[in-house]
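Note that one protein chain is taken out, while the other chains of the complex remain in position.
Here the chain labels run A, B and C in written order, and each chain numbers its own residues starting at 1.
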Amino acid sequence: MASKSFYAIVSGVGPGTGRAAAVRFAQAYPVVLLARKPESYSSIVAEIKEAGGQAFGLTADATDEAAVNSAFESIKKVLPGSKLAAAVYNVNGGFARKPFLELKREELDASLDAAPKGFFTFAQKTLPLLLESVPESPHPPSLIITGATASIKGSALFGSFAAGKFALRALGQSLAREFGPKGVHVSHAIIDGVIETPRSKDLATNNGAEDGKISPDAIAETYWHLHTQHRSAFTQEIDIRPYVEKY
Amino acid sequence: MASKSFYAIVSGVGPGTGRAAAVRFAQAYPVVLLARKPESYSSIVAEIKEAGGQAFGLTADATDEAAVNSAFESIKKVLPGSKLAAAVYNVNGGFARKPFLELKREELDASLDAAPKGFFTFAQKTLPLLLESVPESPHPPSLIITGATASIKGSALFGSFAAGKFALRALGQSLAREFGPKGVHVSHAIIDGVIETPRSKDLATNNGAEDGKISPDAIAETYWHLHTQHRSAFTQEIDIRPYVEKY
Amino acid sequence: MASKSFYAIVSGVGPGTGRAAAVRFAQAYPVVLLARKPESYSSIVAEIKEAGGQAFGLTADATDEAAVNSAFESIKKVLPGSKLAAAVYNVNGGFARKPFLELKREELDASLDAAPKGFFTFAQKTLPLLLESVPESPHPPSLIITGATASIKGSALFGSFAAGKFALRALGQSLAREFGPKGVHVSHAIIDGVIETPRSKDLATNNGAEDGKISPDAIAETYWHLHTQHRSAFTQEIDIRPYVEKY
Partner (left out) sequence: MASKSFYAIVSGVGPGTGRAAAVRFAQAYPVVLLARKPESYSSIVAEIKEAGGQAFGLTADATDEAAVNSAFESIKKVLPGSKLAAAVYNVNGGFARKPFLELKREELDASLDAAPKGFFTFAQKTLPLLLESVPESPHPPSLIITGATASIKGSALFGSFAAGKFALRALGQSLAREFGPKGVHVSHAIIDGVIETPRSKDLATNNGAEDGKISPDAIAETYWHLHTQHRSAFTQEIDIRPYVEKY
């Protein structure tokens, strides 16, 4: 069966969007989970296997080129002959909310490392694989990028974070225009709200409204929809926010 | 069964997006098809019934307030007790590509009639019904608007068409912000390309590339996805274009 | 002297931006002031004359095509042989802040009449005149449009107003692209804040901050700058807001 020989990869796995995307795509493909630490993926790998799916956790800091290269070498061993159908870049980092004159250059660097630089490495590894999959992939091979409010708005005190996210969006747009005509679907999601995670549990987002935080599973469902779009009808950019969000 | 008592409505039914949306939503709901002339919907109504769905065609010019009111009265008779789960505004009109100094005021009027004015009437009829459906609808009640490239870009020679489409987008944004917090999902799709229809068949869009025109069924699939999004993860705006489109 | 034979026109003259633009452009050109009522322009005409300038008030409702036509006929008489160097469209109208389901269709109409429709008429009258001025005008002949926050954001409760302003912006973009290459500068200003006028005097905008309302003279200074831009360096869109404005 065709889809048996395709896999998905999620970089930046944690308890929120990363986990949900891995679980959702695992309904169709074996999934590779990349994270900086095994703690971030091990329980999710177990969860997927429990549900009858295939999952492989690999440890790599997305900002460390050599580590990422080595992770991609490992994939060839754990999934020999399998082709890449979907890649999700969900790495966060470099979030610093503070007055500009108190920002350290390292904080800007951290944001740029996690966003454009880490994505650059990820895209250079995955795009050749996605291109190879164009002829036979069950759905157009996809590269999906997690953005944020800060991808389109440079708010006060969020300068370094927005710098990274704007840059990530720029790369996504450019790749969509270059690789779309070759059959690869590059899509950017603006996640405009607080995501429901164990860590955000006690935040009284949107005045504590029910469903006032974004369900990671709902994000993953939209990512899956993006992946399954027909190539005559690709979405490049989509916003996702709670019904009660002010914007 | 809950979904039995909900219906969908598509205004602006023709051979492209309107037909596809009606057919797609008819997999889940009885569908009301509004068009200016019975020729526009009768074969689609038959197609839906043939496939085992329920469909009702009603004749009304979307720019004629009285005709639209009367159509909504008719719905109460053909679907007594049923509630509105989804409404799609897909009316086109007022397209005129010509030098500004050759444009007639009536051409601007036609664009404004079809876009903001027709939508205004449609939204005033459907939003109260969608609000009523919030507590029990199988998915968040949805109002989906078909936009175009001209919704976000005023190109040379497209002034009157863009005026209507920009205005339609403005209303959609405003309604999303007002009715989102009440549980209604208002979403705007930027259809950025030529749609595959009998009429566009001979256009050599995108140099005649395969799948270089947008499949209406693919648009409808995305509209259905928008309708099924969880309320914590609503999309307000989405672009849809062929993989080969320049933008 | 070349500039003696050129004039400017401001449509939508009142105590705010309209007055300031007329006064500013009167430093260089005779100015025609259009308003619905003589009360709106008579004291400004007097003020300009007092300062040694030339000014002519004409009464015309910008949404009334015949009245506008007739005003342009009058200009030929009061300024025979003079050519149009700059035209400012500053008409406001159709502002209604209210829940969508309480909006009347006439309120949407009023917004569309004042914005895209009134501008359409104004542009069809002024663009042929501006084109004629291209070879000799002291600065590139200019058509300047006053927009608002609602030109780019459809906020809750501002749907009808935003519909008009979005549509106006669409027309401006389209005309800029069509007439720019012919030497006419079409520019759109997003006035993002409350303007300092007698009417807004008691509003505690921006927490009553000093200079928290936009000085109309400052807007006019920027309009003048737009008019004087070299044709190799036209600005199509500019935002203008108080230093303390949240956005």
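The rule is simple: a residue touches a chain if its C-beta (ideal position, glycine included) is under 8 Å from a C-beta of that chain, and two chains touch if they have at least 3 such contacts.
Source: prediction; values computed, not measured.
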(message) I'd like to know which visible chains would be in contact with the absent chain if the whole complex were considered.
(response) A, C
(message) So one chain is hidden, and I want to know which residue out of C:74, C:155 or C:229 touches that hidden chain in the complete assembly.
(response) C:229
(request) From the listed residues A:159, A:193 or A:212, report the one that touches the chain absent from this view. (result) A:159
(message) Residue by residue, what part of subunit C touches the chain that was omitted?
(response) 140, 177, 180-181, 183, 185, 193, 196, 211-215, 217-219, 221-222, 225, 228-245, 247
(message) Residue by residue, what part of subunit A touches the chain that was omitted?
(response) 65, 99-101, 103, 105, 108-109, 112, 116-117, 120-121, 123-124, 127-128, 150, 153-160, 162-175, 177-179
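We adopt the following convention: only the chains that are shown with their structure count from here on.
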(message) With centres defined from CA atoms, tell me which chain sits nearest the overall protein centre.
(response) B
(request) Determine the centre-to-centre distance between subunit A and subunit C, using the mean Cα coordinates as centres, and give it in whole Å. (result) 46
(request) Using mean C-alpha positions as chain centres, tell me how far subunit A is from subunit B in Å, no decimals. (result) 31
(message) Which positions in subunit A are in touch with at least two other chains?
(response) none
